Every structure is written in C-alpha cells, then in structure tokens.
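Reading through the structure tokens given below for one structure.
The other protein chains are all here in position, but one chain of the complex has been omitted.
Right after this comes subunit A.
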Amino acid sequence: MTSLNRVKHVVLVLSGKGGVGKSSVTTQLALSLATRGYSVGVLDIDLTGPNIPRMFGVESASVLSAPGGWIPVPVDGGRTLAESGGSIRCMSLGFLLRDRGDSVVWRGPKKTAMVRQFLTDVLWGEMDYLLVDTPPGTSDEHISLAEQLRSLTIVDGAVIVTTPQAVATADVRKEVNFCKKVGIDILGVVENMSGFVCPHCSECTNVFSSGGGKVLAEQYNIDFFGAVPIDPSFVMMIEDNNANAGSEEANESLLDKYQKNALCPIFREIAGKVVAKTSPFGE
C-alpha cells in the first residue's frame, strides 16, 4: 500500500465495548506521542459515530483531494511543537458530512469499502505512528481492517481499552479473542474510567467498579499499561478547545493545553510503554 509506505508504526485502539474511551485514549496517546517528538496520524474508522474531529477541535475542517489521494487534516493548524517537532494529522468520515447531525446509514459492504479506501487513499506521507481508532465490536470494520493490514509488517499491534466493570470486560474479552483469531498482537490493556476523585472531599469512588482491566490483562497474560481515572477536566479541555476554535483565545495549541492536564503524566507513561513495545531497540 503506497499510502502507508512511509509510516513506521501502526497501532490499533480496540475495545469490544462502546463508550469506554477508545477515542479519548487515542486522542491522548496521539498528544503524548507528539509531545515526545513523533509525527502522529489518527485514522478514525468509526463510520457511524466519528468523534475524532471533535476531539482534536477540527470539526469544521474539510479534507482536500490531491493527485493520488486525500490530505489528512492537521491539528492545531499544522503547527509543530517548537521544542520536540511532533505533530498530529487526522482523517475521519466526520469531515465528509454535510451536517454534523447527519447519520451515516450503511450496511457492511459499504463500510468495508470505506475502510479499504481510508487505508489506501490517504496521503499520510512521512509518519512515525498511525493510530487507528475503531468502533466497538468485532464486525465489518474490524474484519476489513485485519484483512487490509494482514500483509503489513509495520502493524505493531493493538492497545485494548476497557472500563473496570464486569459487563464491559465481558465484551472486551471477546475483542481479545478476536485479536488472537485474526493474528493481531496485543500491546497492552488500558483501564479507563478507573475511579473518580470527588472534587469536594478528595474521596475516590469507583464509579464503574475497579481492577477489571488488570484482572483481564493477567488472565490473558497481556501487559497492563495502566489505570486512568475519570477526570472531567479532560472533557472540559476538549470542549473549551472547540468553543474557542477560530477565536483569539485559540492561540494556545491543544498540545500545549494538554501539558497542563492532570491526565498528561499518566498518558506520558502509557505512551512510553507503547514506544518501548513498538521500537524495542530505540529509534
């Protein structure tokens, strides 16, 4: 595939369960990898519920066509981080919709064709990491992704996202078995929404139980990448970034804003583990 031949690593973000934070984890992983100086691409193959444009504050952007394919949308207006040189570009079906409330009502074959096109017709160019954000489940999008990527050696594997409660880990177990069946390596498990620290009394409540991700990792002998608490300040950061998009206050880049977020140190560590697993001998 020519569109991916200058991409060094492909990492999938998967979960059998919806709403566990696949897109949040993808976003934060991208921000953390960019902070480390990598050029990062984010491909959103959630076709009926694309969230990546909003996550990066680029909902109003449109995709440009060039000879040979589509040009991905740069985050933060294409600015690279002054100190590290990292950058983020993304691609999503969300950029194609006439109205943000429009539904995409597609059956399997059409979804399969779109996923294939996203993997062959996007001009990613030179890139260190391509993160692929997926919809929940083990169906058309996932099968197509596995088929398209099967022959590529740059696919390092998947980061599995779960929340701690048993109802979620039951579905995530299915995703782990899917990876085994189709031959996708699992890099590690991230337990998201693991506890909430009350801003009033600092007591930590396990809103969605706790420890489920760790148990899952142990059961399948997969690395546990860490537990991420619920932190409304991350959603607030995303929402503020969207509200101020295009205004004077948009001077501060999303990457800079994230450096001040409480979740940043946790994802710095998770990104470090992803890097260690994907480039064991260093860059």
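Throughout what follows, a contact is a pair of C-beta atoms (placed from the backbone, for glycine too) under 8 Å apart; a residue touches a chain by one contact, two chains touch by 3 or more; residues count from 1.
Following the convention adopted for this analysis, contacts and distances are computed from a predicted model.
**Student:** Consult the UniProt record of the chain that does not appear here and report its protein name from "Elongator complex protein 4", "dolichyl-diphosphooligosaccharide--protein glycotransferase", "Cytosolic Fe-S cluster assembly factor nbp35" or "Phosphatidylinositol glycan anchor biosynthesis class U protein".
**Tutor:** "Cytosolic Fe-S cluster assembly factor nbp35"
**Student:** Would you indicate which residue among A:Arg36, A:Arg89, A:Lys111 or A:Lys277 is in contact with the undisplayed chain?
**Tutor:** Looking across A:Arg36, A:Arg89, A:Lys111 or A:Lys277, the contact with the absent chain belongs to A:Lys111.
**Student:** Taking the full complex into account, find the residue in A:Ile238, A:Leu254 or A:Val274 that is in contact with the omitted chain.
**Tutor:** Here the residue in touch with the unshown chain is A:Ile238.
**Student:** Touch as defined at the start, partner being the missing chain; which of A:Gly86, A:Pro136 or A:Gly226 qualifies?
**Tutor:** Of the candidates A:Gly86, A:Pro136 or A:Gly226, A:Pro136 is in touch with the missing chain.
**Student:** For subunit A, which residues lie in contact with the unshown chain of the complex?
**Tutor:** 16-20, 23, 48-49, 51, 54-55, 63, 65-70, 93, 95-98, 100-109, 111-113, 116-117, 121, 135-140, 142-143, 163, 165-168, 170-171, 173-178, 181-182, 196, 198-201, 203, 205-209, 230, 232, 235-236, 238-239, 242-243
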